[in-house]
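Missing here: one protein chain of the complex. Every other protein chain is in place.
Then we have chain A:
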């Protein structure tokens, strides 16, 4: 009996000790902020590459302002992770990501608008600013833009093709001479790729969503499945496997760049992210706009804008606003992020600073001068998958009208 009493006492004391230690820790972090003065904390989430590039600047911001800045790299599914974590209250204060997340982040109440001064706004490239504007509000500070362009092996194809027909004839000739095995490296894959096809689709007269009077995308005006899209895909089908063979399902996101760097193709339609590999392969290249169909509309690529967001449910919103609106808008940070991955900076000052050392930048910008911002409306999520699959089917030889009309029905069904 005595032993049992001792046991009970021990059982009761161990947790008390544990609780004692625990509560001591708790009080240090929450109850008395003055005890550890000037250590407000800012948590920033970014992908792996950018997290590394941000680190020195975050540290600088931290020491300048007497706060702790934590950078956390999120390797995968950044958007979903961010939305879910925000909802649970374990999200960051600042999120770095693509601008087309905005619609979904806003409907989930995950980000706050930012208020930029007129000067700050004038320092940002106009189309980048337009891309982060949603329902009339600015939802983040852009720092880099990206768009597709035609990257050309100048040894194989010295002249930039004016139309896609020119490109196909040059490519076919190279193939006949056994100098290349593919006409064009444009990623399609078994399930298509709407983003990479879009310039050709637009050139052939198709559109995804119409725009309303104020320039915003109008989800009620769906362009997939209408007569214009059928006509566009009839043109695209001529480039497909049953046509000239410029577009093939066997060229995927994994091998398109390698096809170009392996000199199997003289042309690659891709974005700034491809350049590092192209340079590594030692290929002489030039960057021009994506050529459109002869007599067609302009082949406008999508403009993607990398953006800093202020999280609505962050614990330190004032500091996050300070960081995003007053620190990210300075060129130094944009230059550092450019050095981490060469995408054209969205800040005009930063762009001017690096364009001297990198002649590609002006070319990217030129190729993207008519780029249209990737639609940020939540309804865009319904487009990607069915549109891509229709693309793959048509390139494989399916009937364009039947296929794209079915895709249109699927998309409008899931938008409602």
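One rule holds for everything that comes next: contacts are C-beta pairs under 8 Å (C-beta built on N, C-alpha and C of every residue); 3 or more make two chains touch, one makes a residue touch a chain; residues count from 1.
We take it that contacts and distances are computed from a predicted model.
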Absent chain [UniProt protein name; select from "Maltose/maltodextrin transport system permease protein", "Acyl carrier protein", "Cytochrome b" or "CopY family transcriptional regulator"]: "Maltose/maltodextrin transport system permease protein"
Given A:65, A:163, A:218 or A:330, the one touching the chain that is not displayed: A:65
Those residues of chain A which, in the complete complex, touch the missing chain: 3-4, 7-8, 10-12, 14-15, 18-19, 22-23, 26, 33-34, 37-42, 64-67, 80, 83, 87, 103-104, 106-109, 112-115, 117-118, 135-137, 182, 190-191, 248-252, 254-255, 259, 312, 315-319, 321-326, 378-379, 381-382, 385-386, 389-390, 392-394, 396, 398-399, 402-403, 406-407, 410, 413-416
